[in-house]
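The structure follows.
Heads up, one of the protein chains got dropped from this complex, but the rest are sitting where they should.
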Amino acid sequence: MRASRSMLYIPGDSPKMIQNSPYFGADSILLDLEDAIAMAEKDSARRVVSTFLRNFDFGDLTVIVRINGADTEFFEDDIKEIIPCRPYAVRIPKCSSPEDVLLADRKIAECERRNGIPVGTVKIHAMIETALGLERAFAIASACPRVGALTIGGQDFTADMGVQKTKEGTELFYARCRIVAAAHAAGVEAYDTVWADIDDPEGLYKESKEIVTLGFTGKACIHPSQIEMIHKAFQPSEKELRKAVKIVTAAEEAERNGKGVIAVDGKMVDAPIVARSQHLLELAKMYGMEVAQI
Amino acid sequence: MKLLRTASAGKDDSGDCLVTVSPAEGVSLDYRGANREIFAQRTRNLVEEVLKEKSVDGAAVVIDDHGAIKITIRARLETALERAAKEGAGA
Partner (left out) sequence: MNMTVNSLGRKVPLEVPGVGAFAPYAGPFAKIGGFKPFLAQTQPVRSAVPSRSKVTESLRGAIERSGLRDGMTISFHHHLRNGDAVMPMVLAELQKMGFKNLTFAPSSIPDAHDCIADYVRSGLIGRLYTSGVRGELGKLLSSQEVDIPVVIRSHGGRARALDEGSIKVDVAFLAAPSCDCLGNITGVCGPSACGSLGYAINEARHAAHVIAITDNLVEYPLHPRISIPQYLVDQVVKVDSIGDPAKIATGAARITRSPVNLRVAYNAFLAMKAAGIIEPGFSFQMGVGGASLAVGKFLQDYMLEKQIQGSFGLGGVGGYMADMLSQGLFKTLFDVQSFDNAVTKSMIANPNHMEVDVSWYANPMNAGAIVNNLDCVILGALDADVDFNVNVLTGNDGVLRGASGGHQDAAAGAKLAIVVLPSIRNGVPSIKKKVDVITTPGESVDVIATECGVCINPLRQDLLDLAVKANLPLADISDLKRKAEALAGGEPEPISFDCDRVAAVVEYRDGTLIDTVYKHK
C-alpha cells in the first residue's frame, strides 16, 4: 500500500523542480507534458521527463506523467518515449468515453510489447473533464484493467458546462460524487482537482476535508506549500483512531474467543466497520502517525 | 543524424542549461558557466558520448550551464540535436 494523498503537478520542462521533487513531501508527482508546456517546447519537456525517469532515483515517490491527448500531434510521441521509462501511470486528459481509454490502452500495450515490458505495467489515470465523460464515468473507470484511477479536472469541466468555478464548489458537487462512486465501484482510486489559490490555505483545507469525506483517495495540487494542508485533511483524527483501535481490538478478541458478534461500547459492530477500522489504522501507520495501543 | 541548422534547447534558469548546437567539422565544445573548470572533462565526455549515440559526425556545441546536473545537460543536448536535425523545419 502506498500513500497517495497528494499529487504535485510539476511542469515537465522544469528540471530543477523535478530534481528537487523527492524533498517536497508529496506522496506522488505529476510530471506535466500537457497544459503546462508550450507547443514549441513539447519535445524538450518530453525529453527532460524521459531522461529523469530513466536515470534519476525518485525514492519512494510515485511518478505519474500527464501526456497529451489522443487528439493532439504529441500523443504518439509521448507514448513512444514515456512508456518505456515505466512511470507508475500516465494521466490521459479529457477522457469522454471508454473508447478513449481503450485507444490509449492499445497504444500503450503495443509500446510495452515492443520494449519487452510486461503488458499492463504502466497504469492509466483517466481525467474526467467534460459532461460527457462524467456521464460515462463508470464505463471509463472499468474500461480495462489498466485503469488505476479517475481524476476530475475542475477547470475544464466547469468550462465545458459553461459555469463558473467557485471556491464553494457547488457546481462541482455532483461531478465529484459521481466520479468518486464510479471509481470505487470500479475498484480504482479517485483524485480531486487542484485548489488554485495558493494564498488561501484555509480554503484548501476546507475543500480537502470535504472531498476526503466524499471518499476521494487523493488530491492534486500545484504548489509544494499546499501539500501539508492536504495531508492534514487526510489524516484520521485522534478520536477516529482511538475508536478504530477499540474496534479492531474487540474484533480480534471476539475471534480469539470464537464469538461471531462484536460489541464496542454497547453497540454492535459488523464486518464492514471492522474492515474500515483496520484500513484506518493501516493508513495511520503509513502516514507515520503514532497510534498508542489501549 | 545529420545536423541541418543551428538549434537550442533549455533555459537559463537555475538548475538548467542552455544548449546550442550547429553543424560543424569535428566536435567543438564551448562550456560556459560557474562549473566550466571543475566539470570540463565530465561535460566533454558527455557531449562526445551523446554525439556518438546519435551518430552525429560533427557539431559545434555551446553549453551555458546554470548549475545543471548531468541528466539535465543530456536531455537538453539531445533535444537541441534533434531540433537541429529535424527535416523540413526550415533554417
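Quick notes on this structure:
Letters are used for the chains, namely A and B, taken in the order the chains are written, and counting of residues starts over at 1 for each.
One rule holds for everything that comes next: a contact is a pair of C-beta atoms (placed from the backbone, for glycine too) under 8 Å apart; a residue touches a chain by one contact, two chains touch by 3 or more.
Note that this is a predicted model, so its numbers are computed, not measured.
Of the chains displayed, those contacted by the omitted chain across the entire assembly are A, B. If you put the hidden chain back, the residue from B:4, B:27, B:46 or B:60 that touches it is B:46. Of the listed residues B:4, B:27 or B:69, the one in contact with the hidden chain in the full complex is B:69.
Residues of subunit B that touch the chain left out of view are 14-15, 34-35, 37-42, 46, 65-71, 73. Contact between subunit A and the unshown chain involves residues 19-20, 23-25, 56-57, 224-225.
Quick note on the criterion: only the chains that are shown with their structure count from here on.
On subunit A, the positions that touch subunit B within their shared complex are 13-16, 19, 43-44, 47-48, 50-52, 55-56. Every residue of subunit B that touches subunit A in the complex is listed here, in rising order: 9-11, 13-16, 68-69, 71-72, 74-76, 78-79, 82-83.
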